[in-house]
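The complex appears here minus one protein chain, its other protein chains still in place.
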């Protein structure tokens, strides 16, 4: 099986060759890979180097790899799927709408933006109180506020849509 | 559902009444019973008393309950099953053969008994070396050695039959 | 005062801490819990447990009436409030007293006096304790009064809520022009948080450290201190790392004893009984100023326990039972160095945004010199209802350097899946030069520390991460394909899962 795996900015072409062999961008490695007792813990030996990582999948299908105190977010795609998807022109859509959803249930303390506002990356969109803390939720990019769906003092559930940015 | 549960020498008639109600030998209790996160750990509140126990099933179907540092072995039987079984005359067979099986893999150091020996409860039947220790395996009751299936110096697997007592 | 059963009016790690102390003293325990905490460790650990109500604190852990009712019903002779919730509520302490239940803490009067920051400042100042310069009055001041007094206090200054705590109702003001708006918002926030909009002014001490002194007092008027804790590593007035001793004081025993003696004076000023903490701001020249007194057990008490060998919670219970202090000031010696990292469900890469979720895997660090205080477990749901503290990781070393190295080791061993934690923040901090040198003030984390910057140049291994993720994803795909023919599925790697599944069906 061939996969395209993206970690950060970098893409790796990874092929599972069987018999403990893996090729990464054409270089072959012998890996001794084992899940540990059905836990989300994995051990891998490569050339005597020992790697232990916890690995789990996020809801958006990315894999979170915690390895030696560093957190990596990895996107793994079947090469064939990816090719098909690219051909169909899906994905790579940077111009679309960004929707800020509540990362946790809480109380909306303040919405410092209004519909029509021009905003910059890093501007605070919503202040949400949860776990006894006030949390500033910021915009990941420049844009215009197209919709504001919550108001000050409102109690909301996790994943409630709060603000749309276009 | 009605059950007959035996702990040690004592038998309890337990009926699950639903809605958190349980009757034990005719006395009704309200129990708040919860497994803890899919682990073999259980919590139960009865009249404000809090009980936490680990509970798992042995291969012979008995339940091992570890509660406040004490180990209980409980046999739980469906009342109907038990009645049927009793009617068919199964079980309660103290006169049958006892077979000593290896509780773990190991090396037979010595078999101090021979076929035909009369033995008493507590007599050593086999000395088995395992985990760097020599372990004396004793007879649970009086009887006569009917078969000896292992010999000194033999390496055996777990559950190997070693000695029969009649 | 002679009780043999204690009700613990709290949850989480601190409930566990108190339960353990009771267990070691042979005292029976009663837990209380909110609906989502039914399976919590403290419920399972206590001898008795009673439901308080739904998740929100004001319907459960803040229900003083219900807690007292449960104490009476279960015949608990004493209540330990832990920290937070009702721990600094003078009315609750008074209600306990009225019902003949021992409140394991100070007298209601001491709580009330120290709870009003204005009264507290005036009280300790009268007792000869230096306070941060500011508006020296117990009376309520109008905006007009405050605008007049501000230039005398000097800029920059802080507006603070007299009923305050945890940074709420607090505003930094750099000049007179900013004052009116800042006053308005501080009052509004204070009113919302504490039902009281009274505020006062305090001069900003630049480059200050937050150093606090642990005190213990018994019913016979003996008060001792257990040395200091350094708590300058904080973010938005939330402590993140604490240590004892303070690297700023370290071997200056004279300075330690001077601060300690002043702290004891402050406690004496309110006839203090039981465990409490005097917080100070300390400037570069070793001038120190009373900030406030916490009239309860602190989150960070374990670092003091590690270096002094004194079990503060057991000592609290002994004092509440009417015993004399088990120690004189001379008995208290600090040995080695202890550091605590608060492990929070917060994302250090995303503005410390709190995280919620179910703990899917947890493996705690163990071995020499490591202590973990926690109330969470595999399957526990980190909910938005309570604070984000997952656990406290405390280490001891013979020297500060050894303690830091041990903390690095312990952080590396800690495994938690299911919720985002601030462990990477602590890991970066423990490698940061200024932290290692002990060279930081209370603004350090906000102004001088960035995890992204700290991690720059750190050796990473994205290729290995990529291989690992791919292998796990690959295996998942293979398993999905196999799942139809269940009987035949590959048993080598997944043997355990099979066992586990059988066990639970």
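Chains here go by letter, A, B and C, matching the order in which they are written, and residues are numbered from 1 within each.
One rule holds in what follows: contacts are C-beta pairs under 8 Å (C-beta built on N, C-alpha and C of every residue); 3 or more make two chains touch, one makes a residue touch a chain.
Predicted model, so just to flag it, every value in this text is computed and none were measured.
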Residue among C:11, C:239 or C:406 that touches the chain left out of view: C:406
Those residues of chain A which, in the complete complex, touch the missing chain: 32, 34, 36-40, 43, 45, 48-50, 52, 56-57
Absent chain, residues of chain C that touch it: 16-17, 20, 23-26, 45, 302, 305, 309, 311, 335-336, 358, 360, 363-364, 366-374, 377, 379, 398, 402, 405-406, 408-409, 412-413, 476, 479-480, 483, 494, 496-497, 499-501, 503-505
Interface with the unshown chain - residue positions in chain B: 1, 3, 5-8, 10, 12, 14, 16, 22, 24, 29, 31, 33-35, 37-42, 44, 46, 51, 53-57, 63, 65-72, 74, 76, 78, 103-106, 130-133, 135-138, 158
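Everything below uses one rule, namely that only the chains that are shown with their structure count from here on.
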Chains linked by the largest number of contacting C-beta pairs: A-C
Chain centre separation (chain B, chain C; CA means) in Å: 47
Inter-centroid spacing, chain B versus chain A (mean Cα positions, whole Å): 50
Where chain B touches two or more other chains, by residue: none
Contacts with two or more other chains, residues of chain C listed in rising order: none
